[in-house]
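Each chain you see keeps its place in the complex, though not every chain is here.
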């Protein structure tokens, strides 16, 4: 990707890095190391990629300040604490966000009593309902919807086609991607004589600062209280979060995972894709969940679980491995029984 | 949540309840019992919460008419058959729906030949295509889409951003939440010489009265005939319903469940989250499905199933419990074999 020219020392300053080589090297583009061209800024995050330093045509490379470097360098290096993070900082600084143009489009529908801070961008055909409050530098894409009394903190970005229901609160520097629904009514009914009567959902959703919600996710509002996603948590696409769930700080959750009502997920939890959690359980901090795990009970902090029903991961793997031997084991036991004059079992395996 | 003042006797009348205490007690808000404030209407649905009667500052409490009550009451009670249901009725009566304002917004696009009954509300930037027929009191949120010839019965509510494809029929008092798609083309192709040719979907979808569809669900239209969701069925978020499926009356289905083509689900079925059903099977009335169950064949009425492949729940639990002992069992059998002079098995467990 091409950029307007930047000097190596500007990147070093931005990333608090130390230059090895010519501080005036001109950068004219940005690329990963495998596909870098002359003039590009790139980075090496893992030692096994250091060999690229001998062959890459890139102009400037961000490297780990602890790396052992070759003696003859072909390009300018910038030594930093975290090369990938430094590269990301450079992209954020120099590559414009394509999702939302600046300004308020004349076709946007802005309701009565809406308060817009400075530098708010609102795309075409977006609906901002009455009494919303939008913080400084917020960028709202085309065809979005904000229901009445929504509040959004500074520098948050809503991509195109986002659905934010009434009274939802979103912090600052948050991102909500295309088609996501924040504040749908939860799945709550009073059963009475074989029918189900809808429980109105009077609660709300709070997304704290720096939360990111993936495309087409659904986050239900609380029945009375709130559904809360804490600071820095990140949700991939098509995730379902039911009413009154709490998701902890810096917890990450891959696509198509679902969390049932009133479950609390701790901080710094890592959840793979297609995981399911039953309702009303407590998930401890720093737990890890394998893909497709079915979590049926509370999990203590620090544990890694997998499988259905979800159990300690090494235990689950041992059991899955042992299952491979079960068809043979049935035959082996029958052989022992015959040797000991035991009769046939009450149910004889017929599949063998 | 604050309300304009209501007298206890008005709630008693609405809920067909019997008052214990002052019928003129003023109600100024509504809250669950754990968080009720002075002036609130609340309810107690389960005997274990009756202790709250001694301590709550609430003004009026709906209680089960069969409950044994303490002798000294701090607040006015209303005795009813189903306290939670009565509470829900009170909310529906007194709390305004925030999702849809009244009236027809000037930016709504109304096609030729559209028939609107009395008191229809249509939000901004909604598209109602030609020849749609919309019943009395229907409320359609902002940025919705109704394709040509859609029919919607009285008092149905479409939340914001709903996609209703051509010719879909929706009954009365139904609800469709944000981003749901009703009437997408089914996944049907004619395979021919290694390629797939799309089968046009000429059928439709019928949602009967009092059906509720969650956010971002997808309900495919029939290939020729119809996909039908019967009266009172409720679907949570992100549910997939394929072409020509039938879902029975008062069946409930939690989030991210998927039903393959031409499968029929009976009445009063309870389905947890992330369950999958293969196509062309029959699911009996009053069956129950555990979360993440993978249903590979027809199920008789009244059965509870779970697991993959789905089987009778108690059987599945016994097998899952037994699996915990399998790694140890492999060792125990090897010990017996050695004792009886048996050679090593043809495949020796290497994980132990």
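For reference, chains read A and B in written order, and residue numbers begin at 1 within each chain.
One rule holds in what follows: a contact is a pair of C-beta atoms (placed from the backbone, for glycine too) under 8 Å apart; a residue touches a chain by one contact, two chains touch by 3 or more.
Remember, predicted model here, so these are calculated numbers, not experimental data.
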With 2 copies placed, total copies in this complex: 3
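Throughout what follows, only the chains that are shown with their structure count from here on.
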Fitting chain A to chain B on CA atoms, where both chains share a sequence, rotation angle to nearest 5 degrees: 120
Length of the line joining the C-alpha centres of chain A and chain B, rounded to whole Å: 26
Interface residues, chain A side, partner chain B - complex: 109, 125, 127, 129, 143, 145, 147-148, 161, 163, 165-167, 179, 181, 184-185, 187, 189-190, 192, 194-200, 202, 216, 218, 220, 223-225, 238, 240, 242, 256, 258, 260, 274, 276, 278, 292, 294, 296, 308-309, 315, 318-319, 321-323, 325-326, 328-329, 332-333, 335-336, 339-340
Interfacial residue positions of chain B with respect to chain A in the complex: 1, 30-32, 35, 82, 84-85, 88, 91-92, 95, 98-99, 107, 123-125, 142-143, 159-161, 175, 177-179, 212, 214-216, 232, 234, 236-238, 250, 252, 254-256, 268, 272-274, 291-292, 307-308, 320, 323-324, 326-327, 329-330, 333, 336-337, 340, 342, 345-347, 349, 351
